[in-house]
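Mind looking over this structure? Questions follow.
The complex appears here without one of its protein chains, the remainder shown in place.
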Amino acid sequence: MTDSAEQGGETPARRRGRTGLLFALLPVAAFVVIGVFLFRGLSLDPSEIYSVLIDKPAPAFDLAPLPGKEHGLATGDLTQPVQLVNVFASWCVACRVEHPLLMELKRNGTVPIYGLNYKDQPQAALNWLRNFGDPYDRIGSDLNGRVGIDFGVYGVPETFIVNGEGVIVRKITGPITPQILQKELLPLIAEMQK
Amino acid sequence: MAPELGQYALVLAILVAAVQAIVPQIGAYRRDAAWMGVAPVAARAQFLLVLFAFGCLMTSFIASDFSVVNVFENSHSLKPLIYKISGVWGNHEGSLLLWILILTLFGAAVAQFGQNLPPTLQARVLSVQAMIGVGFLAFILFTSNPFARLDPAPFEGAGLNPLLQDPALAIHPPFLYLGYVGLSVAFSFAVAALIEGRVDPAWARWVRPWTLAAWCCLTAGIALGSYWAYYELGWGGWWFWDPVENASFMPWLAATALLHSSIVVEKRDALKSWTVLLAILAFSLSLLGTFLVRSGVLNSVHAFASDPARGVFILAFLVFVVGGSLTLYAIRAPSLKGGGLFRPISREGTLVLNNLLLSTACFTVLLGTLYPLFLDAVAEEKVSVGPPYFNAVFVPLMTPLIAALAIGPMLAWKRGDLAGVLGRLKVVAALAVLVGLGMAWYAWNVMPLAVLGFALVAWLALGVFREWAERVRLFRWDIVDSWRRATGLPRASYGMSMAHLGVALTVFGITASEAWQEEKQVIMRPGDVQTVSDFELTFVGAERLPGPNYSALAGTFAVTRDGQPVTILQPEARTFTNPPMETTEAAIRTTLAGDLYTVVGEGDGQGGYAVRLYYKPMVIWIWLGTLAMMIGGMISLSDRRHRIGAPARKPAETADTDRDSGALAAAGAGD
Partner (left out) sequence: MTRSALAILIGAALLILSLPAFAIFTEKPLADPEQEARAQHLMREFRCLVCQNQAISESHADLASDMRAIVRERIAAGDDNEAVRQYFIDRYGDWVLLDPPLNRKTILLWAGGGVILLVGIGLIFIRMRRSTRAGAQGQTALSDVEKAELERLMREQG
């Protein structure tokens, strides 16, 4: 079975060779592209859902206070130059982790913190706050979680940074860590308070 | 003691692998028989060392030695023995050890059964296998050591996950890995051939049995996983296009394309660069799958440990292996001289179409799986790609493929007579149309897509039969002659028919169960009756039953049909305490005609219980079809021609090989 392809002229063969090389390079090129994305993907979190409410006004809501507390939480309360709306619950383990940081913020008077008590038993929430401290100026009791859904909450804790016009500027998903506090939150708050 | 011995064995293994990677390669370059001879010896040694290490880990699991971190995290003294054993590979580190065990097993097999390979090829193949082995052993030793110890040793293990204590789930990984990792042999053959600079029919004949074996196992692994999901997860679903499922499906698609493409290389010395590329891609996709599952890059219910550090290692390995082999391909492939010419309408042509459709399907699955990552990396936006996308793009690709499956084997090589073939198939076509219309009449509210599905299934199944009938000259009505021909047909052709029939059965199962499924989600009180299909299900009641390590809510259904008792079904909802988890145990009555699937949920506090009742017609055929595919593959594997291999390469004998294939071709009537 002789292969007589070479007997067919030189220029077509060389042309064939060049296009052949081009086709043969396609798989490597595709792999390089994929590889770059995979590498980038190592530093991304696939389960994190970005908020679609950034730079949009906070949803309209009006929540009653916890029993015995004075202030509930409503959209109309979001008037400070910057405030944090922190979604928390007594059953949430990660909330305990960020709690000391919130207490510190409250002690320093850095920024008003409003709480959104998400799908909690009011008495359990009160006990929790009594045990660990209450960093919140106002707390809205979201018994059925609807307000949370309006905010695009999908886990606890989450924190929304809202500006003076009631527009959500940033959302922190998960507990506030010291790193997030230093690198993102405090600088942002400082800037917004100017 | 055992864990330490195991660790030493792994260290020795990596040293042996390093030697096996380097020495034979140089030996092949220098045609030095002694250096090349190192390969089979090293391959066997490597396998024995890894087997020993695996045995050490298994010993630790069986003995419930909780001083070993891996055993502590993944086992428990209360586990039945069989699940202690399967616990060895039910975790990240152990499954990697299984991976490397199978890699070295295949390497040793090539050393053992590849004695009729040209020495340079065998040496290079084993060298490439060893290179992969070095990478994995390094990964294990440096980042995922299964033999790490815990001091002080805890009294009890933490791994009692009830979901993992299931027979199908226990053997699903070994089969899957036999498949994934088995494709490494095809990969090694491809790289070795590229290094050698020669791809020829003999090469294709050597590659095929290894690819077939891996393909059979991969089919089994995927089918087992799918069947497990069906009976365990409680929703009657069996495929979710989850990233990890896709990670196993893509190599399967590539391997199927490879199997068919290598036929053309073997018979017609054509499609060489496609075939080599497919061999590289199939294993590359396996490696990619390994990366996706263990790096935390994608969202999946199956994912093992999501550890970006490990991810970097695997990615680097991936870049080296895949990038390296594809670069080699880019350099060497253009010089692979194409051989036999063929018209577009020919058997080669349909195999090219097969290649094209399977490769495109594989690519779209890859695209859908990686797209969320792509979009997040580029635009910092999230989109989720779910079953609707995959179904929408996969089904239109597979439909022409199934249609062509009936035609392809009947076309001649090189230059096919499509009109002739279609003419011979006109009865089949007519019957297929009748079947489609019949289904439409029988269930007048059925979807048009289902009608098409049934017609296609009939077309393919009858087409397979028609092709066989033609080969044995059945319609000349000479029984003796037909019998003689039938028994004389090469096994590979029966394997092909069986496997293609399996495809038809699987598509049949899918079409029927999707088209005619009945589902009821209701709240039932004791004494309530629901009708599903032609069964009456009477809810007798629910009670709390204690189990060995769980508390179950068991519901009881008395199933009757036309007043005649059929069976009692007792689904359960189990609550485990360690770890806290709830599982559903569906009660399924499986027959060839359909499955009656019952699930019980929680009570509503007022004496009623939430239940789900399904009737899924013909659903078991989905997995019976995959079984047929596997049997077909194994029949093909047992074909004598695969075990003989090609004679040694000498100028005079090249003509012999051609004559041999010519004679075989004539005997098999264009096989």
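Remarks
Each chain gets a letter, A and B, in the order it is written, and its residues are counted from 1.
We take it that contacts are C-beta pairs under 8 Å (C-beta built on N, C-alpha and C of every residue); 3 or more make two chains touch, one makes a residue touch a chain.
Just so we're clear, the structure is a prediction, and the values are computed from it rather than from any experiment.
For the options B:G338, B:P490, B:P526 or B:G541, the residue in contact with the chain missing from this view is B:G338. When the omitted chain is restored, the residue from B:T143, B:T360 or B:T399 that touches it is B:T360.
Check B:R44, B:R149 or B:K382 against the missing chain and you find that the one touching it is B:K382. Across A:N131, A:N144 or A:Q179, the residue that sits in touch with the chain not pictured is A:N144.
Residues 235, 237, 240, 242, 299-301, 338, 341, 344, 352, 356, 359-360, 363-364, 367-368, 371, 374-375, 379, 381-389, 393, 397, 521, 523, 573, 582, 601-605, 608-612 are the ones on chain B that touch the missing chain. Interface with the hidden chain, as seen from chain A, comprises residues 2-5, 7-9, 12, 16, 19, 23, 47, 49-53, 119, 144-146, 149-152, 154-155.
Going forward, only the chains that are shown with their structure count from here on.
Each chain gets one centre point, the mean of its Cα atoms, and the points for chain A and chain B are 38 Å apart. Taken together, the chain A residues at the contact with chain B in this complex read 1, 3, 5, 17, 20-21, 24-25, 27-28, 31-32, 34-35, 37-44, 46-50. On the chain B side of its complex with chain A, the touching residues are 269, 273, 277, 280-281, 284, 291, 295-299, 308, 311-312, 315, 318-319, 322-323, 326-327, 329-331, 333-334, 337-340, 370, 372-374, 376-377, 380-382, 658.
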